[in-house]
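Sharing a structure, written as structure tokens. Questions coming.
Every protein chain but one is kept in place in this view of the complex.
Now for chain A:
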Amino acid sequence: MIKVQSLVKEFIQKDGTSFRAVDEVTFDASNNEIVCLLGVNGAGKTTTMRILSTIFKPDSGKAEVEGYDVVTEADKVRENLGFLSGDTGLYQRLTPREFITYFGRLYGVPEGMIEHRIREMSEILDMNEFLDKKIEFLSSGMKQKVSIARSIIHNPPVMIFDEPTAGLDILTSRNIVSFIRDCRNQGKCVLFSTHIMREAERLADRIVMIHKGRVLKQGSLVEMREETNLSDLDDIFIYYINQANGELKVAANEF
């Protein structure tokens, strides 16, 4: 379960001024649900997720993971969260098995359990072939699978994946997508981000559209289609952007 309320994150820019990468974002995601953060590059998806993963501290607002506050109970949050960030690297000189085991130990998972989880996940993610090769020799799709397995080795109730399929071929991304669905079916709460509308369409139970750090719209795809009378998610996205800009203009005119 994830709860985000009026979250704000500001960065200091080179010229000394600050700007809001995340601006009063509010949404939540419950167990048994896949929620998608949808937005263009620089919308603030990664930043939001990094706050949830306790890496960044919010400037204001509140966020909870599985009932634990990300600022005051960061340890608990990390225990209950699997986080895959967009551009993570891997330790090149380890094998996937060593790499995943390492993180399993860091999460305090018992040795037998680690082995069991590795066997289980490599079956589903089709990793058996390269489990004992050095990571430096793996392809980017293989690496991404290893990263996913690493992030959820401790079988957390909440999983956050930042662009899990970016740059991967359709076979691999389908594999990953179905894996994420399995997780949801086991009762997990999954939050993932993408700027690919098709993926959001296929995978998400609910979509949270983010633009320039603000939430444009949230709801299920069905609700959005009904409201806009459009069928294509691309069009729906543009519709809401225009709507938001329009509101801004109206607001400016009124002023």
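One rule holds for everything that comes next: a residue touches a chain if its C-beta (ideal position, glycine included) is under 8 Å from a C-beta of that chain, and two chains touch if they have at least 3 such contacts; residues count from 1.
The definition used in the following text is that contacts and distances are computed from a predicted model.
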Complex member absent from the view - protein name from UniProt, among "Ferric reductase-like transmembrane domain-containing protein", "Amino acid ABC transporter permease", "CPBP family intramembrane metalloprotease" or "CO dehydrogenase/acetyl-CoA synthase complex, delta subunit": "CPBP family intramembrane metalloprotease"
Residue of A:Glu98, A:Glu115 or A:Glu201 in touch with the missing chain, whole complex considered: A:Glu98
Touching residues on chain A - with respect to the absent chain: 12, 14-16, 53-57, 75, 78-79, 81, 83, 85, 87-94, 98, 102-103, 105-108, 147, 150-151, 154
